[in-house]
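Report on the structure given below.
Here the complex is missing a single protein chain, while all its other protein chains stay put.
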Amino acid sequence: MKQLETTTAALIRFGDLDPMGIVWHGNYIKFLELGREAFGREHGIDSVEMYGIGYFTPIVRVNVEHKAMIGYGETVLIRTWLQPSPAAKLIFHYELRRKSDGAIAATAETVQVFLDRDKKLMLDVPEFFRLWKERHQMA
Amino acid sequence: MKQLETTTAALIRFGDLDPMGIVWHGNYIKFLELGREAFGREHGIDSVEMYGIGYFTPIVRVNVEHKAMIGYGETVLIRTWLQPSPAAKLIFHYELRRKSDGAIAATAETVQVFLDRDKKLMLDVPEFFRLWKERHQMA
Amino acid sequence: MKQLETTTAALIRFGDLDPMGIVWHGNYIKFLELGREAFGREHGIDSVEMYGIGYFTPIVRVNVEHKAMIGYGETVLIRTWLQPSPAAKLIFHYELRRKSDGAIAATAETVQVFLDRDKKLMLDVPEFFRLWKERHQMA
Partner (left out) sequence: MKQLETTTAALIRFGDLDPMGIVWHGNYIKFLELGREAFGREHGIDSVEMYGIGYFTPIVRVNVEHKAMIGYGETVLIRTWLQPSPAAKLIFHYELRRKSDGAIAATAETVQVFLDRDKKLMLDVPEFFRLWKERHQMA
């Protein structure tokens, strides 16, 4: 079983900063979304495409651990990987690093569940996801 | 022909501020939306309700003139009014004041058009809006 | 030892919503900030005031558990309380409810540490916070 991962980058804007001159913590959620979407594009498991075939994958848990600040002009490197799991869930992990010095700015985890077209929680792994995991040797 | 208007208030959060310690200019767009939605609720012309009956009212123009800064702990008073117009448009004007000293922080204008269910631009005033204007003595 | 808490409300704007028509999960971080700041105003322990007397209190952990969706026109009730703790930390808990039906939309926790003027981590409880806790019978 191998680990799939993707790294993407985000440049900090002035408007991302708070009065301390560092990225406001609420903006990290956008970095996680950037990472998750980059992963989805690279490995073919995009939220919007899943929605297109009838699955809604809302976020049910977000955990962020802030380790170091990020300032203006910095670029954040967002490494995202999917945790292997037999559950009907998408569990992503994230590591955010400052490009300038490689310091870990934050680690994070998000959990998504699958809802069907009627927005009913799916307790079993959807068929398309079971096949996707097989194809990627994650099952 | 009378002028319909609504005033609503917004409290500034830490996360609204930029490194200068004042509200980041991009956040003013949220205040305009707050004002427009308060107007819609009070006078019965809410964007989401219009969507519910088949009309999509996208914003096609935003103009903001910044006059004074807004800091932490301030409350912004947002006065919103609809400009009388025979056109198939919603033209809103806004005046944002600091509650603490009454200073005008910004004035603004937004223009919305009407699209039908097929997202085609409507050149004529939709019937429901013609009736609404009559009811409010704006036609 | 009593529990201090504060409840505040936030009205959902159109711009808070995602393509599913529900509040985008990243916007919950703003609700937590609203709750924390309402608590600070009510109980005299505001982040910006702490900064004014020399303490910087960055968020080092955010956990959010999403339980139910929030749609347009909803009002969210944010209940915020401080967890009693001997550590040099501010540990806040949050419960977000839909006002319409009282359903719990999310629960959350944030942890803040104290940095001094030189942005050095304080391992001991700052004197002003020790006194605040005594005054509020939390020590």
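General observations
A, B and C are the chain letters, set down in written order, and residue numbers restart from 1 in every chain.
Here is the rule we use: a residue touches a chain if its C-beta (ideal position, glycine included) is under 8 Å from a C-beta of that chain, and two chains touch if they have at least 3 such contacts.
Predicted, not measured: the structure shown is a model, and the values here were computed from it.
The hidden chain, counted over the whole complex, makes contact with A, B, C.
In the complete complex, the hidden chain is touched by one of B:29, B:91 or B:139, namely B:29. What subunit C contributes to its contact with the hidden chain is residues 14-15, 17-21, 24, 26, 72. Residues 19-20, 22, 25-26, 29-30, 33, 48, 51, 56, 58-67, 69 of subunit B touch the missing chain (whole complex, contact as defined above). Taking the whole complex into account, subunit A touches the unshown chain at residues 13-15, 29-30, 33-34, 37, 47-48, 72-73.
Basically, only the chains that are shown with their structure count from here on.
Located most centrally within the structure is C, per distance between chain CA means and the overall CA mean. Chains A-C form the pair with the most C-beta pairs in contact.
Per-chain Cα centroids separate subunit B from subunit C by 30 Å. Distance from the subunit A centre to the subunit B centre is 34 Å, each centre being the mean of its Cα atoms. Residues of subunit A in contact with two or more other chains: 19-20, 26.
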